[in-house]
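For this view, one protein chain was removed and the others were kept in their places.
Per-chain numbering from 1; labels A and B assigned in written order.
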Amino acid sequence: MQRESMEYDVVIVGGGPAGLTAAIRLRQLAMAQKKELSVCVLEKGSEIGAHILSGAVIDPCSLDELIPDWREQDTLLTTEVSHDQVYFLQNKERAWQIPTQFVPASMQNRGNYIASLGNLCRWLSERAEALEVEIFPGFAAAEVLYGEHAEVAGVITGDMGLAEDGSKKPSFEPGMELRAKYTLFAEGARGHLGKQLIANYQLDAGAGAQHYGLGLKELWDCDPQKHQQGLVIHGSGWPLSESGSGGGFFLYHHENNQISVGLIVDLNYQNPHVNPFEEFQRLKQHPLLKDYLTGGRRVGYGARVINKGGFHALPTMHMPGALLIGCDAGTLNYAKIKGTHTAMKSGMLAAETVFDALSEDEQGGKDLQAYAERFKASWLCDELYRSRNFGSALKKWGLYLGGAYNYLDQTLFGGKFPLDLQDDREDRETLKEVADCKQINYPKPDGVISFDRLSSVYLSNTSHEEDQPCHLRLQDRDIPLVINLGHYDAPEQRYCPAGVYEIIEQGEGPQLQINAQNCIHCKTCDIKDPNGNITWMTPEGGGGPNYPNM
Amino acid sequence: MTVLVIAEHNNSELNAATLAAITAATQLKDAVNLLIAGSGCSSVAEAAAKVQGVSRVLLADAPAYEHQLAENVAPLVVRLAEGHTHLLMPATTNGKNLMPRVAALLDVAQISDIIAIKSTDCFQRPIYAGNVIATVQSKDSLKVVTVRATAFEPAIAEGGNAMIDQVEASGDLELCRWERDDVTESTRPDLAQAEVVVSGGRGLGSAENFQLLEALADKLGAAIGASRAAVDAGFVSNDLQVGQTGKVVAPKLYIAVGISGAIQHLAGMKESKVIVAINKDEDAPIFQIADYGIVGDLFDILPALSAELDRSVN
Partner (left out) sequence: MKVLVAVKRVVDYNVKVRPNGDGSDVEIANAKMSMNPFDEIAVEEAVRMKEAGTATEVVAISLGEAACQDVVRTALAMGMDRGVLVETDARLEPLTVAKLLAAIVKREQFDLVILGKQAIDDDSNQTGQMLAALLGWPQGTFASHVVVDDDRVQVTRETDTGSQTLSFKLPGVVTSDLRLNEPRYVKLPNIMKAKKKHLEKITPLELDVDISTHLETIAVAEPTQRSGGIKVSDAKELVDKLRNEARVI
């Protein structure tokens, strides 16, 4: 197809913390050295922040490096963490608070801020625009554009105005080529193009398997009497412990009497009956959490996967003409459940690498090994190395032992306990047959603390153009019924936090119905389908959730 | 002081929405004048005189008003406004077309689509597509208001005895020419306008089974709607979809058959006056908002319902 084309020095895919930080840094360097350098950021959400979902407790160290005077400029991050509490939930009633002296250093948050990452991104995007970065929300990078020498030469934006059957509607607009000397991929966890690049360039050769957790989150307006601005609560145990699954919850007291509460469910769970959404709903019924929520009003819902593989799973982050940054590469520090400062740092490192490369040679298209060197020399590498075993320890040895290991490692050895733990099965390989697993009976929602999935999705303000090709592609149309339904009772019905997949009985027997318009772009199905049969593709730009303050 | 209601009519009959506006007017003031502006519309004036609550009918009968073009009627209303505290009209397409023009000529604000009257200068009206209700106070001495007809009971059409006064007509300003009206001829009322909607969901199981709904809809003179699940399953085309991404309807009676009642569907019909749910799952969320529910198999209930309607009519 003949496509229009536009050229930039650097194209950045994804307007999250990594992408925006890289854009800002590139333009800062260009301005400081009075160089011409064109930078654009593509964002599939309808606006910057629309697809950002995070906790978030944010370590400001990278923001300090990027915009040292941010504290003077704006009232951006205002809620400093005042207390940290860590709990172990023994069952649906009891909670055991871990004494402060035993809380791993990585879980202590003094000096960090509680904030909406989406709003931080909105702020960063204003900064970037002031530095003449072109930001294009509503445009997804749908394909990688390769050059003559198999280098990445940019991206192609998604076609707009295709009908469900793939035919062109009157409003059809073909996607455009955005050509760049260097392209930075900052799509966040399980990037759709990042995944392809990792496969194409075999970037994961030698790296451990990447693991993921599904993070579900709600935002509540809460009773001012119960609100303790600055309080941060983390915990694990019940209810996931009932099915032997891993994960943990968080509850942060933001400003304006708001609370964000969430559960991260490790996607290496084995029991196909597990329903992460329902686990989250029943978690909120635990008195520890329920107390804070009672009298409040739920105002937001969303979900997004989070990388857990850490250091071991980091792929090679450079390839000809492109770099992977932030969670697209997997720079999250799972010991701290923080990926913002690390994503930002990787964005800065990438920007500096690219800027140097373009200063030396205007051609572009090179494989920038220098990025790896910069990474190794940075605090980022050190930080990820120190927490390399956190997730795997919990996974391998369970909560008690793993927790003890983590405590020892993180607190006494500063993360340098001389042992490497790795976990090499992919998350999709862990499901057991349904016959071998215990049914889980989830309680019905009460409509006050717990809710059903569809009324939750409603709060994510999700929408997609209705008449477009389904963006959730099945490689094999038979697998959902023959394998998934037969062996695992169709786990996609349960793991999807938006109820996109439904098995319906209709005439000729069960069928898989895909309600793609509900998709909140969390990427779980792309990870957890037992045969890797589902591929998440970019829908028409601007589609997806519209999170206001997540 | 008196309220002036501007009637909606087709030169032969008074539109029922006007009766609701008259009720709203009587909540404001005891004296209600009703303006009939049309051409050859004396029968409307006679009918209007019988409506309870109307004290005077003002009849402006002239060719210039035949199609009630806003350009011609607005100056008439402006002329008659004096001596009235409020000008009311139902929020029909005619009301929405005319009243802002009147308000601007009088240099006052308009309060659109009110659903409740708090006091003579304070009204409630939906904003954000009905997701929020605003209470609005007017500082103008003359209030121009359009009234959501479904929010007020219709005034009783018989038993009143108002005087009919002819008022002088202004001429045709000739700003605008009427070309034609096209009335949608269809055996079924338009989904968005229908007084009764019968809607089916996935529970119907197939496109063929939607015929069961049609039989019921025929008896009730109803439009047919559907939930998204039914549309996605291919039972009906998507122009019948009611809900967040489909049509928003507010009929007098909404019958949901085999529809679970996900919030996305409710968003399109929860303003209906009376909601009936038929579903075999007694925990279906639809029952939480239905005025009348039947738990049971729709394949038994639908034919019984049709039969019952036949029987009780005869």
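Structural remarks
One rule holds in what follows: a residue touches a chain if its C-beta (ideal position, glycine included) is under 8 Å from a C-beta of that chain, and two chains touch if they have at least 3 such contacts.
These numbers come from a predicted model, not from an experiment.
From the options A:2, A:171 or A:225, the residue with contact to the chain not on display is A:171. Residue A:49 is the one among A:19, A:49 or A:364 that touches the chain missing from this view. From the set B:5, B:24, B:37 or B:108, the residue in touch with the chain omitted from the display is B:108, counting the whole complex.
One of B:157, B:215 or B:295 touches the chain omitted from the figure, and that residue is B:295.
For chain A, the residues touching the chain absent from view are 4, 6, 46-47, 49-50, 116, 118-119, 122, 134, 136, 138-139, 157, 160-161, 170-171, 173, 176, 178, 221, 257, 299, 458-459, 461-463, 546, 548-549.
If you put the missing chain back, the residues of chain B touching it would be 67, 69-71, 74, 92-94, 96-105, 107-113, 122, 125-140, 175-184, 193, 196, 220, 252-253, 270-271, 273-276, 287-296, 301, 304-305, 307-309, 312.
Rule of thumb we're sticking to: only the chains that are shown with their structure count from here on.
Chain geometry summary: the mean Cα position of chain A and that of chain B are 47 Å apart. Against chain A, the residues of chain B that register as touching in their complex are 202, 205-206, 232-233, 238, 244-245, 262-264, 267, 283, 285. Interface residues of chain A, counted against chain B in their complex, comprise 444, 452, 454-455, 458, 463, 466, 504, 506-507, 513, 515, 517.
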